[in-house]
Each structure stands twice: as structure tokens, then as C-alpha cells.
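Left out: one protein chain. Kept in place: all the others.
Chain nomenclature is as follows: A and B, assigned in order of appearance, with residue numbering initiated at 1 for each chain independently.
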Amino acid sequence: MAETTTQASQRLILWLLLAPALIWLLGLILLPHLDLALLSLRERTGPGEYAFGLAQYRTFFSEPLYWDVFVRTATLSVIATALTLLLAFPIAWTIAKLTRGRLSALLFAVCLIPFWVSETVRTLGWMILLRETGVLPSLLVTLGVTEVPIEMLYRDATILVGLVYTSLLFMVVPLYGSLESLDDSLIEAGYDLGGNGWTVLRTVVIPHAAPGITAGCIVVFMLTLGNYLTASLLGGKNSLWFTEQIYTQFITRFNWEQGAAFGFLLLALSSVMVWIGLRLSGQRFSDVMSRT
Amino acid sequence: MTTFDLEAKGLSKHFGTHTAVDALSFGVERGSFFSILGPSGCGKTTLLRMIAGFVEPDAGDVEIGGRSMRGVPPNRRPVNMVFQQLALFPMMSVGENVAYGLARRGVRRADRERKVDEMLERVGLPGSAAKRVDQLSGGQRQRVAIARSLVLEPTLLLLDEPLGALDLKLRERMKIELKQLQAAFGTTFVYITHDQSEALVLSDRVAVMNGGRFEQVGTPQELYYSPATPFVAGFVGANNRIEGRVTSIDGDLVEVRSESGWAVHARRQGALRLGDAAAAFVRPEVAVLGRSMADLALAEPAAVHRGTVESLLFDGANSVVLLREQASRCEFRVALPQTGRYADLKVNEPVLFSFAADRAVCFATGSAHG
Partner (left out) sequence: MTAVRTRRRVALLACLLSGCASLANAAGGTLRIITWADYVPADVVAQFTKETGIKVEVALSNNEEIISKLRATRGAGFDLAQPSQDRILGPQQEFGIYKPIDLAKVQVDRIQPDLLATVRRNATIGGRLYALPYVWGAEGLVVNTKRTQINDYLDLCRADLRGRTSVRLRRPTLMAFAFAMGKDPFALYSDTKAYTALMEQVGARLIACKANFRFFFDNRDQLLNGMRSGELHAAMMWDSGGWKLNRENPDIKFIAPKSGALGWLDTYALPARGKNEAAAYAWINFTLRPEIAARIAKSIGNFSAAKGADQLTDPVLRAQFAASFPEGFKSVRWYPAIPPGLEEIEGRILDRVKAAK
């Protein structure tokens, strides 16, 4: 009898402890998404009149523009993720394996610096730096590299630079975690048994760091895919980023139904890409999540 | 003529102001089991890493199989290493671990698999190639680590305290196994450890290392019975240490009297003069114990000392009784006879003990030589 009471109260305490998380999950994530899902399945039949239908999704597939933007966003995000990985790996390696104490803390701080200012300010900073009358083009003219100032903004390469810059930390942290836990003697064993830098990296370091690499890639990919400011400000007139499309549909076109459908397509895209990433790297979702 | 598989010539390494390895020169005979024994921080790990190629010496050279290793990276040296924590690749199967080095050498897959199977068979793990590393016991992992190195047929196998992580029972078994493996393969082993028992049991020759130098290099028996320095005497095996000054010299035998007035006789090691500060070392098993003079049954005349039982330290065959010399209150250990006699000693019981002076050794200590 007494035992049942304790069990019951323990269960109550468990639920109470879980309650904030559950309410958060249900109220602020699940419900809005359900609402959006329903919204995306409506089509307008007249002023203020709506009927159930798949018109929004049909529009996406029938209008090549949206499909192109979708593919472009995914492609650029994958490229940005790959570049971030290439750039972050040596940084994480340096922090985890080559430096100790204060120096590695300093290196971490360097990666953190971009986040001391808001994304808007950061992006505007890039614009000031890269615009035709900006610092870098003038410098190139002064140095005699170019004859006239060249416009460095509004190019895909610029978007990539901005995205990589913004994402670096989110790749360095999980990479650092997984490299830190790699026993140095494993690397030495790799060399000792005849491996060179590349084979040790390929056969020892990368397999060990795989969960961290996957975690970093997932985070960065999602951040990039969902990025709005960097892509739209640095991209200029040609930059069509899918989030921009969603924003446009919701805010400037008042077409919430289309925006909701786009939102779900983006969700599907990121889920599929994450799934592919996990399959390719042979990782399990739970392992990877414990690394982030 | 003896051939050396490993020769160090004036090898030195400094870290800042700390000298890890101090102008070491030594040779390791082909096919022998050579141990480097020393306390942690004595420089033995640095020495091993210089041989493996992970640490660049400040001065001197390492020759392996007669070839200078200057500028040769670890992956090009005919040396393989068994790491302290074994460093088996956890993401690879047992077979892949053993095949790793072969693959790096470009051995074809079919040959690789054949060699791996052979090697696993030789180390007593037939058919384990597909197993995951974490499915193996500690001892089996040890064998995989050795197989992974030996499959490359190195001139030299370095072992960095590989038994350290094992529990006592397993360690005892693995000692024997290591010795057998070495004998079976005939590869030269260089083994570093801080455990004197491992070094004594396994090795053909042992170097006792301290402060970046070798104190003594010799067979286990030489180290045990004829330690060359007070450090070796204190480090290798258990020893009673009695410090004092030399009060008389009779040929090789000297008398050392401690400050508290206890005089013992011991065999002189190295130069000693009257009045020198000195330390005598007496192994617990060298001393005999008795309740009466008759019990001591001395074969030849020797000094008889009196003491009281401080405590009885029972450890099976290694049991000792801890005494205090009556007059000086100096601590002294005596091994209990295997017969089980004296197991009934009581604390504070007065006893007699004695030891043959030529089985005790005496060294000069400190700056007595001026």
C-alpha cells in the first residue's frame, strides 16, 4: 500500500519534471507545425474562402522556379557544409591535439568572436568590406591587383564565404569533442604500423571522429539551409534562398498556404539530407545527437 | 661476435631544463628480451619513443639492425610498438587490426588475409579475425596487439608497459605468455616497465634507469644479487637499508654504524674509506629469524641482532615480519620461512635475527667522498 503511494508520487514528480519540456514541445513546436500542415493543405477558392487541396504542393512541382531555388539552396548548403568541414577540421585538430590550456582557449575564443555581434551587423560588415566602393576592392586597386574596383558582393561565392564564416563554430565544437576523445596512441599506432598522414587520417582519425563530423555537418547543414539574412543580403539580386521564398510567401504575398507548403518541403528536404548523411557515414542518429 | 639489433649512441633528450635522457649508449643483442626498468619519470618512455621515432633526440643516434635511424620517420622504421593501452583500433575488427600494417605496405588482400590468419593462429587466437576488439578479453587483446606488430616481422618490438592495465592474475599469466611468444618468434623485444618483477621474470638483460641514465645493465640475477648502485639495490627487489658511517674495513667487508648506534656488516661495493657515509642493504630473505640462538643455527659466525616484533605482514610465500632493532629502533624486515614456522609471532615479542655479511652489500652515499 505504502509502496504504491510512493510509486504514484514518484510518477507524479516525473511528470511534473517533464511537464515544461512536454508543454514546450507540444505547445510551441508540435501544435504550430500541425497548424502549418493544415494550412499547407488549403487552397483559396474565393475571397476568404478555402477548400482542402494539394494545390500548394502542385504549384511547387509545376513552377520550375520554386524547384530550381529548392535545388539551388540544397546544393549550396551542401557545398557550404563541405567547405566548413574542410576549414573546421584543421582548427579543431589544432585545438584538440596541438595546443594545451590557454592557447586552445584562445583559439576557441577566436572562433567565438563572430558571435559577439549579431548576424545582421556581421553581414552588414561583410557588405561594407566587399562592395565595389568597399575596403577590399579599393585595397586590391591600391595593390595593383585589379585596375578598377570589382564588385565582390552578390555572387554565390560570397554567399558561401558568409555561410561558412557563420557556421564555423558549430562545426568546430563537435569536431573538437570527437578529436579530443581520440587517444593519441591510436594515431601513433597508425604511424608506427607504417601509415602516413593521409592513411592515418582516413583509417584512424576520420572513423573515430565520424559521429562528430556527422553531428557538425547536420548542424551546419540545417543552419545553412535555414539561413535567411546572410543568403539574402550577400546574395543580392540573384540570390534565391528557399527560406527567402517562405518569407516572401508569408509576408509580401500574404500567401500563407504556399509558405506553409514550402516550409514543409524544406523540413522534408533537411530530413532526407540528414538521413542520407547518416546512411553514408554509417552513423546512428542517437550516437550523433549525443555528440552535439 | 655479437650482433646488436638496437644500438644507442650518446642519446640525449631535454625538455626545457629537464634532462629526460642523458647521453645514453647501449646495445641490445639480436633475439634477446631486453627490459628497461625504472620509476615513472626516469626517462624510459622518452627513450622508447626516440627508438620508435616519435621523439627526435637532441643528440646521439639510434641504430636499428645496423642502420642509422636519423631522419627516418616512425612509419619507415623496422620497429613496431605495443602501446601501454594497446591502442588497438576500436573501429576495426581483429583481422583488420592485424592486417593494418600489411595493407599500408601494399600487400594484396588475399595474401593479407592468409598472413593474418596464420598470425592469429600463432598467437593462439585462431578464427578471431571477424571479432570486434571489444569482444576480446584483456589477455586476448594483448595478443592481438603483439600479432599486429609481429606480422610485419620487425627487427625490434617495443613494448611500453603493456601489462600495466591488467589485473594481477592475468598479468602473471601474460608474463609467461609474453616470454613464450618472444621465444617462439625470436624477435628482439625491448620492454619498458616500472615493475621489477616483470623485468626480472621476462628479461635476458635488464637496464635499471634513473634520472635519464642507466644505473646498471645486467642479467636479472646480477641486478638482484650484485646491485651496482644504492638505487639499484633499493629499486630491484625488497631490501632493508641501514644508513650510517663506515667504522671498520676488513678486506671486502665493512662495518656500518648507524647514528643510533646499530652496527651491521656488509660486502663493500665500490670504494669506501673509514668514516665515509654509507648505506648497507640486506634482503629480507637473506636474514634468518629465531627465538633463541639455537634457532638461528648459523653455519658460520655472524653478528646476531636483537629486535622486537612490530607487525606481521602475511602475504603467502612473500610473508615478512617487521621488526625493530632493539637498541636503535631501526626498522628491519625478515622473510618468514616457508615452513610456516614463526607464523605465531606476537607483536612486541623479542626475537633474534642474523644475516651473512657477504650477502649484504654496502655503498658509499651522499658527498662523503668530498
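FYI, a contact is a pair of C-beta atoms (placed from the backbone, for glycine too) under 8 Å apart; a residue touches a chain by one contact, two chains touch by 3 or more.
Quick caveat: nothing in here was measured; it's all calculated off a predicted structure.
Although it is not drawn here, the omitted chain touches the following shown chains in the complete assembly: A. Here one chain is not drawn; of A:T99, A:S185 or A:T248, the residue touching it is A:T248.
Only one of the listed residues, A:L83, A:L107, A:L240 or A:L266, touches the absent chain: A:L240. Although one chain is hidden here, its contacts on chain A can still be listed: residues 13, 16, 19-20, 23, 27, 44, 47-48, 63, 65-66, 68-69, 131-133, 151, 153-154, 236-238, 240, 245, 248-256.
Following the convention adopted for this analysis, only the chains that are shown with their structure count from here on.
Those residues of chain A whose C-beta lies close enough to touch chain B in the complex are 183, 185-186, 188-196, 199, 203-204, 207-208.
Note for the complex: chain B touches chain A at residues 52, 54, 73-75, 79-81, 83-85, 87-92, 100-101, 104-105, 148-149, 152.
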